[in-house]
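Sharing a structure with you now.
What you see is the complex with one protein chain gone and the rest in place.
So that you can tell them apart, the chains are marked A and B in the order they are listed, and the count of residues begins at 1 in each.
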Amino acid sequence: MIAGYGYRDAEGEFYISIDTDRCAGCAEKPCIRACPRGLFVEEEDPYGETVAAIDDLKRNKLKYECSGCKPGRDRPPLPCVTACPHGAVRHTW
Amino acid sequence: MITAGIDVGSRNIKVVVVRDGRVIGLAAGTGGFEQLEVARELYARALEQAGVEPGDVAHVTATGAGRNVVGFADSRVTDITAAARGANHLFPGATTIVEVGAEESRGIKTDGLGRVLDSAVNERCAAGSGSFTESMARALGMSLEEFARKSTESTARIPMNAQCTVFAESEVVSLIHSGTDPKDIARAVHHAIASRVASMVRRVKVEGDVVLLGGVAYNVGFVECLAENLEIDDLKIPERPELTDALGAALIAAGRAAG
Partner (left out) sequence: MTGPGKEFWRWKEESWVDPDRGWKDAEVITLGIDVGSVSSQAVVCLDGKLYAFSTVRTGSGSLESAETAMREVFEKTGLRFDDIHYTVGTGYGRVNIPFADKAITEIACHGRGANYMGGPSVRTILDMGGQDCKAIHIDYRGKVTNFLMNDKCAAGTGRGMEVIADLLEVPIEELGPRSFDIDEEPPAVSDVCVVFAKSEAMARLKEGWSKNKVIAAYCRAMAERVAALLERIGVEPEFFITGGISKNIGVVRRIEEIIGVRARPTEFDTQIAGALGAALFAHTLYLKKKDREPRARGSRPGPMGPRPRPAGPEAP
């Protein structure tokens, strides 16, 4: 499943997508630890698998929460995207 | 040399007349549906205040979202360029500018000499601008001044989950229904918008002196929350924060007229 958390507002589309088929539910949870804003959480899907998800209280402010990792000019690689060993995390902006 | 800057914002139009780097006349008013007419009137009024004739003005530069409306301007610049120039004039050496207007907000990084290095914008979303606090003040049945003042009296920290003005209004109404103290609600609202503005500014990095521009700088509640969020105790705010873009445009006009 490709889970698209986030929104589209007047300024554009701001989604973090997590491919739960690739998400292995790693024991050490590198994505959860990599995010400086604590956006990533664990969630159990209805079929009993543990996967990564975005905290539901923060889903509606992704543009603001992620801005710390996305300075205006240089675009260093994002910690959450790099942390996932299976390439399950992507940002649409 | 006498020049003028006209800032046609999303809601208000501001005019500043400058002679050799000093403000000699100004005027401001609501743009409404007839922006060109209002711009003309305000321009005339500012010139009158300055005691000069239109023929004395060497160059007029327009800025703001509606700058193309000002047919009689000699040139145009973006708000970002004008803001950087105006802020530099008032606070030389400042490298970070935050501008919050009626319908959008901006963060600007300069080189300390008035030149823009980087910028970030919150646009087309009422929640990142003055419209947000105005809507919430209305929902609480208070004037904006009272609303702002009350927020500074609060000591509680309630989170506000809604990021949209429409949802925030519902959230405010249910907070009222559940008996929350209006000043705590006021604080939560100001904190919410300050937080959005601060996130945007951080994209250009908060360094050196920080200047706050735009009409929302008059809102004491917002200023307090923004300072707290950015961890700065001396935000630089001009006496007339809504006029700085027009001032910047007038100064740029002087540079252009000189050739």
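Note that a residue touches a chain if its C-beta (ideal position, glycine included) is under 8 Å from a C-beta of that chain, and two chains touch if they have at least 3 such contacts.
Because the structure is predicted, anything quoted here is derived from the model rather than measured.
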- Message: Counting the whole assembly, list the visible chains that the omitted chain makes contact with.
- Response: A, B
- Message: Can you tell me which of B:44, B:156 or B:173 touches the chain that was removed from the display?
- Response: B:173
- Pick out which of B:81, B:163 or B:229 touches the chain that's been left out of the picture. B:163
- If the hidden chain were put back, which of B:50, B:139 or B:188 would touch it? B:139
- Task: Provide the residue numbers of chain B that touch the chain removed from this figure.
- Result: 124-126, 131, 135, 138-141, 161, 163-167, 169-170, 173-174, 176-178
- Query: Please identify, in ascending order, the residues of chain A that touch the omitted chain?
  - Reply: 1-10, 13, 15, 43, 45-47, 56-57, 59-61
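Note that in this section only the chains that are shown with their structure count from here on.
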- Message: Which stretch or stretches of chain A touch chain B in the complex?
- Response: 9-11, 57, 60-61, 63-65, 67-68, 70-73
- Item | Complex contacts: residues of chain B adjacent to chain A | 109, 118-125, 161-164, 195-196, 199-200, 202-205
